[in-house]
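Omission of a single protein chain aside, the complex is shown with its protein chains in their original locations.
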Amino acid sequence: MIENTPVPVITVTNLIKQFGRFAALRGVSAEFSGGKLYAILGDNGAGKTTLLRTLAGLNQPSSGEFSILGSRKFHDICEQVGYMAHPSLLYDEMSGMENLEYFGRLYGITSSARCAEVIWAVGLDPELVRPVGQYSQGMRQRMSLARALLNDPKILLLDEPFSNVDLHSAGEMVRLLAGIRDRGTTIFIVTHQAALLEGAADEFVWMEAGKIVERTLDLKRLENIGESTGESKR
Amino acid sequence: MIENTPVPVITVTNLIKQFGRFAALRGVSAEFSGGKLYAILGDNGAGKTTLLRTLAGLNQPSSGEFSILGSRKFHDICEQVGYMAHPSLLYDEMSGMENLEYFGRLYGITSSARCAEVIWAVGLDPELVRPVGQYSQGMRQRMSLARALLNDPKILLLDEPFSNVDLHSAGEMVRLLAGIRDRGTTIFIVTHQAALLEGAADEFVWMEAGKIVERTLDLKRLENIGESTGESKR
Amino acid sequence: MSAPSGITRVTLLKDLRLEWRSKDAVNSMLFFSLLVVVVFSFSFDPSAEESRQIAGGLIWVAFLFAAVVALNQTWAREIRNQVLDAYRVSPAPANSLFTAKVVGNFIFVSVLEALMTPLFVVFYRLRSLGPVWQLALVAALGTWALVVNGTFFAAMSLRTRSREIMLPLLLFPISIPALLAMVQATTAILNGEGARFWMALLASYDLVFTTVCLLLFETVLNAE
Amino acid sequence: MSAPSGITRVTLLKDLRLEWRSKDAVNSMLFFSLLVVVVFSFSFDPSAEESRQIAGGLIWVAFLFAAVVALNQTWAREIRNQVLDAYRVSPAPANSLFTAKVVGNFIFVSVLEALMTPLFVVFYRLRSLGPVWQLALVAALGTWALVVNGTFFAAMSLRTRSREIMLPLLLFPISIPALLAMVQATTAILNGEGARFWMALLASYDLVFTTVCLLLFETVLNAE
Partner (left out) sequence: MKKAFPILGVLTAILLVYALYQALVVAPTEQTMGAVQRIFYYHVPSAWTAFLLFFINFGSSVYYLIKRCATADIVALVCAEVGVVFCTVVLITGPIWARPVWGIWWTWDMRLTSTLVLWLIYVSYLFLRRFSSGGQTPLLAAALAVLGALCVPFVYFSIWFFRTQHPQPVMGGGGSIDPRMMHALLINWLAFSCFAFLVCWSRYRLEKLSREVDEAHAMQSLLDPGGRAL
């Protein structure tokens, strides 16, 4: 367990990511300390997903650097990171349990009990035999979260985990995540439903046009920013 | 223009839809009158998407009937319906404008001006040449809404249109949809962010386990239902 | 709603444009056909007398392969983001879509054939004793037969995920008469014999299967 | 983290199970190769002697094209919901994935070959003059060569536009020596001649390309 002292577990220095001629990240610099829950907010196209993918080692940054848990190479610490994306990252043809059992093996987790545990934790039933392709959108989303939680990561990168989940269950998921945070995990949640995280988040990070423009605890301030900009989408 | 008198434009009688042994719709009966905005709420797996797909003629109901605009065959009135789903229903390789131009032709719409108009309406820029596959998730969602609006439908079936859209723009989309409703269109919105629709919706429809269990104007009542049930998902 | 033929046209144009854009189409097709011919030459030493005798069969196998590559990806784009659903809720008739896909595949495969034939002629030193226009006609009829059936069954196998796995295998017995006619006609023409019968057979096969596929396609498309 | 070989095993088992449930790849391969056999038997009615001359080429062309059809689908499942990303963020080594895919494809194609060979034998009235175990060895070595390269290039063509056509464009040129060796070895053995040289060539080709593909796969997988 990491103590709750502000040791930066993630340091990002002037990160730039270009897709051809378009820059999705335009110089992101920040430090994030351990054991906190960060909500990353921002308009569509602000670069939130790109930032998360870069941290997860799925994009090569065009320039700039970052270190996670003191390491510059993602591969060295990948066992301690959980990542959840827009797409489910699950095999449509297998049931939820089969999926988790497979992904568990990639992390050296062989116990089905652990898989069943995370499935219960996100509010699904591990005995559902239906393949994931036949799940409803929200169920798929939860199963995807379960996959990210599976290896009990120190750092969780979640891309819009609540977007198709019903309000009641989203609240439960927030409680679950807050509990995980309390046990020392650093959590990044990209979301458009900031209100859900109002009590739980330790900091709100507002991104705009590829930059972090504001970090605050006061959601109200961000709303003003949000209103004042965000016209046509780039 | 349909007048705002409560003539049922959609009548559903005891609709049942089974997937193999599992019943996703378990006897839905309801009447919906024209020119209103219905918000369809419910837990994950309640059958909202299935209901919408059935109304759009994409699923054959196992039993039961429905009529839309007085017709029992979807194909006869399909020109007057707009449908938006979870997946974008767009070609990833084409730009937004090219996509709309193509789908417009399927409805006999040849004017690019109309396409540009709906793209502006959802807050995007018609001149974006990037293919849709490179849009951010929220941008894709908006473009998908634009596609559904293209043929100026009498009935709009929208499956979670706001789920990845930033709060500010979601508010704008609600205003847009409310305006469309005021011009006589009947709109069904499946969503988990009921709060967004609080001022705009004419009725909230709560689904649970394949049935409509409550229709009300008072969001508070539904929250109680939501709390009391919605344990593990089927 | 515009006329069905108009929709066929835009759909076809859209497919061709995407194809054109995504792959510098002609170059890669040219190279692909060159590769196929070279692979054949390596496998069947073209200078050997026997291999020249089976050239009719060889050419059709090569064409068949090109067609399979094309047919395999016919619906891929439509499936990706469930764009097919957008088509299904629109008033556009199902048959316009089918026709556009068939014509698109026909063009694709025909271009490949047109590119491959000269290469085969050079490498295998082929010389037809019969009239060349007849060969072209046989190729067109045969390609159409392959493409109509192939497009139809490709659509069918989309819709029947796990239920009826054996469906693609239906295409096989059904295509046998067409294959037989194609190969026999080609061989006959190359050897300067008449191929009236086989060509009539092919033409009527095309007619029957095009009609039936058009009649059934809407059902197949709208099967959940 | 479990041993790489353990991960290879689970990945392989998962693929086999999924394939068993849907049977997509095997079906389309089987279908295609059946067509090839039939087309040839229509176009050419070989005597035992002649058929032995071309049988090597025939069989291998059929297998090659069938393999391309299968290889094109190798990564389809991984791409669908971007599952590959889940693999990339996990500590599992890239080479385990590669090995599992290669072995999986090897099994598919071998099964296909085992099913097809009797058909060829029947249709062409083949009788090998050389030892059959040598034929089996050549088939194994040759299939491995095709499958290693094919899996690698299929992963590569994921990262390109127009995947399906890209695979043969990349695979064919580099496989030509292997293909040539396979065909020559098969023909030699069928005719009762020695095929030592070809088998040694194939074996060293396998060795070199397996090593290099293993060395390079991680780079290709992690290219964004």
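Order as written gives the chain letters A, B, C and D; numbering starts at 1 within each chain.
One rule holds in what follows: a residue touches a chain if its C-beta (ideal position, glycine included) is under 8 Å from a C-beta of that chain, and two chains touch if they have at least 3 such contacts.
Since the structure is predicted, the reported quantities are computational estimates derived from the model, not experimental observations.
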May I ask which residue of B:D125, B:E172 or B:E214 touches the chain that does not appear here?
B:D125
Touching residues (missing chain, whole complex) on chain A:
16, 18-23, 26-27, 60, 62, 209, 234
Extract the touching residues of chain D with respect to the undisplayed chain.
149, 152, 156, 159-162, 166, 169-170, 172-174, 176-178, 180-181, 184, 201, 204-205, 208-209, 212-213, 216, 219-220, 223-224
Hidden partner chain, residues of chain C it touches:
23-24, 27-28, 31, 34-35, 38, 41, 45-47, 122-123
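Here, only the chains that are shown with their structure count from here on.
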Of all chains, the one whose CA centroid lies most distant from that of chain B is D
Once you find the CA centre of chain B and the CA centre of chain D, what distance in Å lies between them?
47
Return the residues of chain D touching two or more other chains; collapse runs of consecutive numbers into ranges.
21-22
Would you mind listing the residues of chain A that make contact with two or more other chains?
none
Can the chain contact pattern be summarised as a line, a ring, a star, a complete graph, or none of these (other)?
ring
Which residues, counting only chain C, touch chain B once they are in their complex?
1-2, 6-7, 10-11, 14, 18, 21-22, 77, 80-83, 85-92, 222, 224
In the complex, chain A touches chain B at residues 19, 22, 41-46, 49, 86, 120, 123-125, 128, 130, 134-139, 141-142, 160, 162-170, 192-195, 226-227, 230-234
Quick check on the complex: what are the chain D residues that touch chain C?
21-23, 27-28, 30-32, 34-36, 38-40, 42-44, 46, 50, 53-54, 56-58, 60-61, 64-65, 68-69, 72, 161-162, 164-166, 168-169, 172-173, 176, 179-180, 183
